[in-house]
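Okay, so here's the structure we're looking at.
Every protein chain of the complex appears in place save one, which is left out.
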Amino acid sequence: MTQEHDKVDGARRSFIGAAAGLTAATVAPGVILHTVAAAPRAEAVTDKVRWGMLIDTAKCADGCTACVQACDRENGLDLQIKPEGASEQMWDRQRAVWIRKVQVQDNLTGRVTNLPMLCQHCEHPPCVDVCPTGASFKRADGIVMVDRHTCIGCRYCMMACPYKARSFIHQVVAEKLTATPRGKGCVESCNLCVHRRDHGEASTACADACAAAGHHAIVFGDLKDAGSAVSKAMAAAVSRQIREDLDLNTGVRYSSI
Amino acid sequence: MKRIVYREWRLQPERYWGLLAILGAVAAIAGLAALYMEHHGHWVTGMTNQVVWGTPHVFAVFLIVAASGALNVASIGTVFGRTAYKPLGRLSGLLSIALLAGGLMVLVLDLGRPERLVVAATTYNFKSIFAWNIFLYTGFMVIVVAYLWTMAERKVNAYSKPVGYVAFVWRLLLTMGTGAIFGFLVARQAYDTAILPPMFIIMSFAYGLAIFILVLMFAYHQDKRPMGDVMLFKLKNLLGVFVAAILLLTLMYHLTKLYGTKNHGVEAFILMTGGIYTAMFWIGWILVGCLAPLGIVYHPVLGKDRTWIAAACGMVILGGLAAVYVIIIGGQAYPLEMFPGKTILASGFHDGVAGAAAWYSPSIPEVLLGIGGVAVALIITAVGVRVLQFLPESLSDQVVDPHVAAKG
Partner (left out) sequence: MANAVVRGLLAVTGLVWALGAQPVAADETFVTPGSNAAGLTSCVEPTDFMRRNHMEIIKHQRNTVVHQGIRDSKHTLAGCIDCHVAPGPDHKPVSVYAEGQFCHRCHAYAAVDVNCFGCHATVPTPATASKAASGEFGPDVAQVSDQGAAAGGNRP
């Protein structure tokens, strides 16, 4: 409208900035302490954050499966039991896996790289595009997951995923955790520990386990926050997406590969 | 041309009910197989987290593709104005509905949660070709019913042409939609191509026509109705053209993929090193499905023999099943290319260690379910021609061809 309204009030801005900084400095220690036992989320998620990870494959240890075991424990996947009558081989092909270790070797140089592979939480997920009911969806904060209330078990998302990140539950689930409901006939994949996200915990099970094992290969955090650990790590390292030619803008990035 | 008289299929009651009993038993067994898979979960099948669509999908896609092609005969009569084909329009419409119903039944019963079909019918994500297909398939049924009505009910005969046009276009969209299920997937080397929708259209022409010819020959033979060479040879020659077109599009698909180095892996897999998939491709898809039928159709002696013609139709069908098997299952068995230029040494989720293909073997419940879909389609057809006046009384040369009638 008028010129006066459009002009920025510099003095006001700097006052607010200083006040905010002072408040943050006062409150911050308390906030960090409280994250572990934080309250459940009261308001809807927004796209002000985007959760993602940076995985440094140079730090990923050969033979270590700490992230896999932690994920299994966190999400009730270690409660899966081979159905009576199934062979070990079939069970190995049919059991749900949310994160796995992959070891690759370069055909020319022979260099071996270890890395965990999981749902990449793409910004343009093919699995979300193909789901007929919209059960496979991207949450506002970037987490790509399956709404198991709507999933009809058609497995089209599994066909569409360029990372083969999804699993189909092939048998009745006898034991499950309250935080991660899972049952026969639906499709599932890594949800960046969404129950932890919604209860205010700082990180995912895999990232915590990797840190606890001393490798610190997985850094999790808010990609939209320039001050977060993951953003700083990405600024410091050269990272890439797996299958970047598909232009999916994944939330999970890899370095040293 | 002479006025065509349509009569119900007058097979002897014992044989008719016997046929229904056999088909019903097969369908019932398929129902039990579906219940078994649903109750225990898919661990009882050969499907895994690597090959997620198995034999039921092979049968379902084949039946759906054939369904759209079966309507071709009616379209040739209505849309392209070929008078000789007009008497066959009603059977063509009925068969297309029957095949589609059978295919959809198999597809729905293989869902992880078939009880959520209502959710699938009420909640839609319209970026998904699956969601569009739900409308395309159900809409197809409605349109073909309307088409049949315009053909069979004299008062609305005039609408037969416009409805026929709609049915023709809808059918092409439906088949392209089915091909797009795979063509739209960027993830897998065997898919992600625009040629799959038109290839499915061409395949639908051949498979639908082959099934149509067999059903027609069987129905007329059992009821001792005359079918002259003129009509049969028209259909046979048309089949030859469609099969040749399949060969052409298959060639285009593979030549295009072979040109780009990034696809050499999947092409080598399908054409050379894929074991069962290579065998299915060369022997099933190409030899039995295309070359042998072409040889029969255009052979001066064999091409005029009814048994050989029926055999050629059977081969096209078998070749079609093999083709769909290679596309759906072969396409999944070949590992995802996540790390070009690298070899996978180890993986916790069967990512194709050293380029190894994923394992898959059809299990009995899956095969039973697939065959049950065929049985359901045949039941609908048998009941339809028995109860409705859909089969012309005669397809002898005098009836079909005015020139022969003038001479004789």
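The first chain written gets the first letter, and so on, giving A and B; residue counts start at 1 in each chain.
One rule holds for everything that comes next: a residue touches a chain if its C-beta (ideal position, glycine included) is under 8 Å from a C-beta of that chain, and two chains touch if they have at least 3 such contacts.
Nothing here was measured: the structure is a model prediction, and the numbers come from that model.
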Absent-chain contact - pick from A:205, A:218 or A:257: A:205
Residue among A:90, A:144, A:194 or A:234 touching the omitted chain: A:194
Touch criterion as defined above, residue of A:58, A:172 or A:213 at the omitted chain: A:172
Listed residues A:95, A:121, A:139 or A:166, member touching the removed chain: A:139
Contacts of subunit A with the absent chain, listed as residue ranges: 36-37, 39-45, 73-74, 81, 83-85, 137, 139-141, 145, 147-149, 171-179, 181-186, 194-199, 201, 205
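Going forward, only the chains that are shown with their structure count from here on.
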List of subunit B residues in touch with subunit A within their complex: 38, 40-43, 47-50, 52-53, 111-114, 116-117, 119-120, 123-125, 127-131, 134, 181, 184-188, 332, 336, 338-339, 341-351, 358-359
Touching residues (chain side subunit A, partner subunit B) in the complex: 65, 68, 83, 86, 89-97, 100-108, 112-113, 117, 126, 128-134, 150-156, 158-164, 166-172, 184-187, 242-243, 246
